[in-house]
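Only one protein chain is missing; all other protein chains are in place.
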Amino acid sequence: QCSLDSVVNKRIQEALKEYKPSIPTKTLSCVSITSSGRLSSCPAGMVVTGCACGYACGSWDVRGTTTCHCQCSVIDWTTARCCHLA
Amino acid sequence: QCSLDSVVNKRIQEALKEYKPSIPTKTLSCVSITSSGRLSSCPAGMVVTGCACGYACGSWDVRGTTTCHCQCSVIDWTTARCCHLA
Partner (left out) sequence: QCSLDSVVNKRIQEALKEYKPSIPTKTLSCVSITSSGRLSSCPAGMVVTGCACGYACGSWDVRGTTTCHCQCSVIDWTTARCCHLA
């Protein structure tokens, strides 16, 4: 019995050393979501990495993790740059 | 001995074919770090994906990989949008 064990264990360890599990490779994927007005939100599962605003405005903040808010007094559109791992 | 080997190897290969290693799934996670003045830095382990500036300024650069620098002549606050895999 014990020689069987050691043979089996040795084979298993050898097999595991060569074994390369197929690991799904993920990449970073991003889209822009543009809405009129001063708010724009990412689709579910995506988060804001940056925002763009109309009227040359560079002052923005992110509400929650998915909504761009453009702060300038006059804003006609807002774009959320949204990313996730896909 | 050789029949033992072939039985063992066959079982091992079958087991490895069905084997699904539990792989930790990572997601993209981001936060905003706002500071007064024209510099704002990300926490350790996070990198800048975008910056926002006060006074509607859209001209910025990134120093190192973690610090937003707002370039306009008058800047009251700077926000770094910081992301990492979590």
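List of remarks:
Labels A and B are assigned to the chains in the order they are written; within every chain, residues are numbered from 1.
Rule of thumb we're sticking to: a contact is a pair of C-beta atoms (placed from the backbone, for glycine too) under 8 Å apart; a residue touches a chain by one contact, two chains touch by 3 or more.
Everything numeric here is computed off the predicted structure, so don't read it as measured data.
Interface with the hidden chain, as seen from chain B, comprises residues 4, 7-8, 11-12, 15, 19, 21, 23-24, 26, 28, 47-51, 56-62, 65, 72, 81, 83-85.
With the whole complex as reference, residues 1, 4-5, 8-9, 12-13, 16, 19, 21, 23, 26-32, 34, 49-60, 79, 81, 83, 85 of chain A touch the missing chain.
Throughout what follows, only the chains that are shown with their structure count from here on.
Taking each chain's centre as the average of its CA atoms, chain A and chain B sit 9 Å apart.
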